[in-house]
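The other protein chains are all here in position, but one chain of the complex has been omitted.
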Amino acid sequence: MKTHQDQMSSEEQKQSTKNDFTKISVGIVGGTGYTGVELVRLLVRHPAVGIKVLTSRTEAGTRVDAMFPSLRGLTDIQFSANAADELAECDVVFFATPHGVAMNQARELLAQDVKIIDLAADFRLQDTAEFEKWYGMPHVCPDLLLESVYGLPEVNREAIKSAKIIGNPGCYPTTVQLGLLPLLQQSSPLIDPNSIIIDAKSGVSGAGRKAEIGILFSEASDNLKAYAVKGHRHHPEIVQGLNGMHGGQLVAAAFDKLTFVPHLVPMIRGMLSTIYVRLTDAGCAADLQMLFEQQYQNEPFVDVMPFGSLPETRSVRGSNHLRIALHRPNNGDLLVILVVQDNLVKGAAGQAVQNMNLMFGFPETMGLEVVPLMP
Amino acid sequence: MKTHQDQMSSEEQKQSTKNDFTKISVGIVGGTGYTGVELVRLLVRHPAVGIKVLTSRTEAGTRVDAMFPSLRGLTDIQFSANAADELAECDVVFFATPHGVAMNQARELLAQDVKIIDLAADFRLQDTAEFEKWYGMPHVCPDLLLESVYGLPEVNREAIKSAKIIGNPGCYPTTVQLGLLPLLQQSSPLIDPNSIIIDAKSGVSGAGRKAEIGILFSEASDNLKAYAVKGHRHHPEIVQGLNGMHGGQLVAAAFDKLTFVPHLVPMIRGMLSTIYVRLTDAGCAADLQMLFEQQYQNEPFVDVMPFGSLPETRSVRGSNHLRIALHRPNNGDLLVILVVQDNLVKGAAGQAVQNMNLMFGFPETMGLEVVPLMP
Amino acid sequence: MKTHQDQMSSEEQKQSTKNDFTKISVGIVGGTGYTGVELVRLLVRHPAVGIKVLTSRTEAGTRVDAMFPSLRGLTDIQFSANAADELAECDVVFFATPHGVAMNQARELLAQDVKIIDLAADFRLQDTAEFEKWYGMPHVCPDLLLESVYGLPEVNREAIKSAKIIGNPGCYPTTVQLGLLPLLQQSSPLIDPNSIIIDAKSGVSGAGRKAEIGILFSEASDNLKAYAVKGHRHHPEIVQGLNGMHGGQLVAAAFDKLTFVPHLVPMIRGMLSTIYVRLTDAGCAADLQMLFEQQYQNEPFVDVMPFGSLPETRSVRGSNHLRIALHRPNNGDLLVILVVQDNLVKGAAGQAVQNMNLMFGFPETMGLEVVPLMP
Partner (left out) sequence: MKTHQDQMSSEEQKQSTKNDFTKISVGIVGGTGYTGVELVRLLVRHPAVGIKVLTSRTEAGTRVDAMFPSLRGLTDIQFSANAADELAECDVVFFATPHGVAMNQARELLAQDVKIIDLAADFRLQDTAEFEKWYGMPHVCPDLLLESVYGLPEVNREAIKSAKIIGNPGCYPTTVQLGLLPLLQQSSPLIDPNSIIIDAKSGVSGAGRKAEIGILFSEASDNLKAYAVKGHRHHPEIVQGLNGMHGGQLVAAAFDKLTFVPHLVPMIRGMLSTIYVRLTDAGCAADLQMLFEQQYQNEPFVDVMPFGSLPETRSVRGSNHLRIALHRPNNGDLLVILVVQDNLVKGAAGQAVQNMNLMFGFPETMGLEVVPLMP
């Protein structure tokens, strides 16, 4: 097989010339998990990016395409172990690692002018006490946390552009925040902030590429269950995000009252959050569909479907799109908001690339023009 | 292969002698759908039953085990087309047919002293206007409807024993009614009747064995969606059931306010209803776990799991059990009730056999002692 | 929930009286794997068996129904750690353990008159050099190995009845041996012994309940691959079995020539072996369908389907049946033999119970009258 590198090289050179982009150097820490290999899938075709280094403690020396043959012909990069020097030479480093890794390497990288996008939780929660409570470790760099930006472009686009550290949102929080954003930014309250119930469903890849019994094929296939009903780490992240949108009105109320019940669904990729909220009188009177359409009319990745639509997770399989549909059963005061995304793309690696594009002045959709795979 | 009939015959004779049961003759109208073949699976081993006739307009003359090789060696019965005479000789006839079939044959069968268990909706809704609205056809025998009994043993056991016609409950309504029953029978209201939200999830077999694009493997696999958010036929059945439990207090309120959002999950069998209700002060103060355990302590098929459990659909795969678990996130006023069942068993054919057992004085669990298939 | 023990007890007492069987005491070593819990599924309803002890080093003290809620209401047994004494009091002990465990405990149990059924490989291969080569450990009790019987009832029924140690066959070898048995017992060779190609496909549960990346849902779902093409441990077992049937004629030839390529299929249970053999002139002239039907006419668990049938794995889901169908494309000299079974039942735990029934003089099908779960 002629590799695409060989074949494409002259064309790609023209392309990068044409685009007037100098390619940036990218590092990925933790390349063997699903978010890591998903970053490679997206970046290996990104016209303004070169993957300089990909780390793995356990797989150092292995070619990434030996581990993931889907990448054969696309890259000949190997996993590196101790790669501090190479990471320091990158323009940006993605952390596709367990919680707690990025915050320990952040200061050194920043000192070398390397930007950071953390796909774990180290830079998501501004309240370090909350972080410590939910993640079981102290935060080692609260000062950097203060500087960091929560990487939800539809909310924080301008701040992201100039950020040095991005806390890339969790998968569930992305669906919930984008599903509720248009409702929370109005001057008069459209919903009862105490009424929010989120019945969320995720494909199994959301649990990561870890050798655990509960996510074996023979355990998770042909099966359905709720999990983490007692408390999920995405709960405080959702509350923080909603509070931020609402001018602080939800702060005290939401934390106790917001209900979040995730479920594990036998599919590889895909996330559907079914969000239930009670409308106020103002909410009942408002044209909610128009509100959502206006909110997202210029967003490249948020699709407000016609009122009453039934979005399917497969309609975004492999793509960075998130689709939203509104329902009001019997035209009553309960609004049902259906939100779907691919948990590994808009819910993780795709959103991280979207953030990178913003940080480096690339077109926001660059490298993300993947048509969803259907069926 | 030696068939089990041959091999078991002497043992079975002893068995029927021992049990002092005269075998009853059973007919099944509509044996080619999933509820029909599920009835055969359960009845072919039922020690007090002989399947006398199995009808299908399209498959008349075909052996049932030619169509469903899982039954090879267990029965040599063929599908019959026009079987009015044979049905009239049965002790009981199950209708595993589309809505509207049973009510057209009921009067003639009753005249021959044949009992009827309808797995479709003809005898579920007592309000014929509601029936007509949701099923798009007038009810042809309102007088028989009045005599019929809604076949939910945990609610109507005594009435079922002497019933001539059973309206076998829908799958979703079974989970919701049993999930809420203990809360609705108390003298002081434990929950706000206007607050009920049911986020329900079903395996694909619930859609039946019909040649439809939407339930093809390549459409339904690796995918998730909500459906029928605008209105599902099980909605009025749920409301009727809850009203019945609550002494009529819910009548006016519930119909508009109860929210029911079903989802299609890529698994063959299994149903999980996640039910959200707001507790009243009395509800917050009550020992709800004890309430549920007491309600179901003598029920052979309802399992109240320890508080905070996470029931999985596979834990009831192939069996007539339904499992319930309670959660109160942050110990607040929202109660989350998780209910799982096999939609084809407790949600359809198994419950029908349970009703039959009650109607004929057999032990309620007879023929239903199937251990769930795990994994 | 009223447990079945309570409810059934009087009936079961009658049952055991009626059957005139004294219940035997059974031990299971290694109850947390799929073959272990499958043994529990089958034995918990077996009328002549009481499960006395169930061991697990890691789960000692845990109730089995806490780990496997599908068993709630059926048993209150707990996992034990060091259970040498209790095992010694059993009538029979099943080893559902990794290879190498049974042979280390066999002598002590035999000394206490406890029979042994090993579901691993310790007592499958009579050639200890072969065992050592494929399993990477020396055999610790070659003398007991000599006494042991290979537990394939359709071949060794009489020997099994008086055996003290059973080497329960591997899943693939069961399909291959029963698929070829009728062809290898004839006086004149019907097939070219050098021509056998076995293209075998297994559901993922065949890989066991182990925390390994390769069998995660997100790895094994929506995917297909061959594996172990360089050599699979079931290869020598198949060769040994075929040699035994063929009067030794295949010994030298088969080992080099037999081709066995297993594949991993995204389903939980089920195994399909597609076996290709070249017919000799005698084979072409023979009535092969009749040959197969005669061979298995009295077998309770082997179903020879009509010539040209297409057996599906789901037709045996959860049951101890194995189905065979023959094809001769274009009526040529190539015979295609399709064999399906549930890898956890006839391919493991079900066959073990069948062996137990033979060893203790119970009806061979006792406890195995499970109707396959379809769909």
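A few notes on this one:
Per-chain numbering from 1; labels A, B and C assigned in written order.
Criterion: a contact is a pair of C-beta atoms (placed from the backbone, for glycine too) under 8 Å apart; a residue touches a chain by one contact, two chains touch by 3 or more.
Because the structure is a prediction, the values reported are computed rather than measured.
Checked against the full complex, the candidates A:68, A:227, A:307 or A:360 give a single residue touching the omitted chain, namely A:68. When the whole complex is considered, the residue among A:117, A:304 or A:352 that touches the unshown chain is A:304. In the full complex, chain B touches the hidden chain at residues 34, 203-205, 209, 211-213, 215-222, 266-268. Contact residues of chain A toward the unshown chain are 1-2, 4, 7-8, 11, 14, 18, 34, 37, 41-42, 44-45, 68-74, 205, 209, 221-222, 268-269, 296-305, 309, 311-312, 314-319, 321, 323, 363, 365, 369-375. Residue positions on chain C in contact with the hidden chain: 197, 199, 201, 203, 218-219, 221-227, 229-231, 256-257, 259-261, 263, 265-270, 272, 274, 276, 308, 310-314, 317, 327, 329-330, 332, 334, 336, 338, 340, 375, in rising order.
Operating definition for what follows: only the chains that are shown with their structure count from here on.
Look at where the CA atoms of chain A average out and do the same for chain B: the two points lie 41 Å apart. Counting partner chains per residue, chain A shows two or more touched chains at residues 203, 218-219, 221-222, 266-268.
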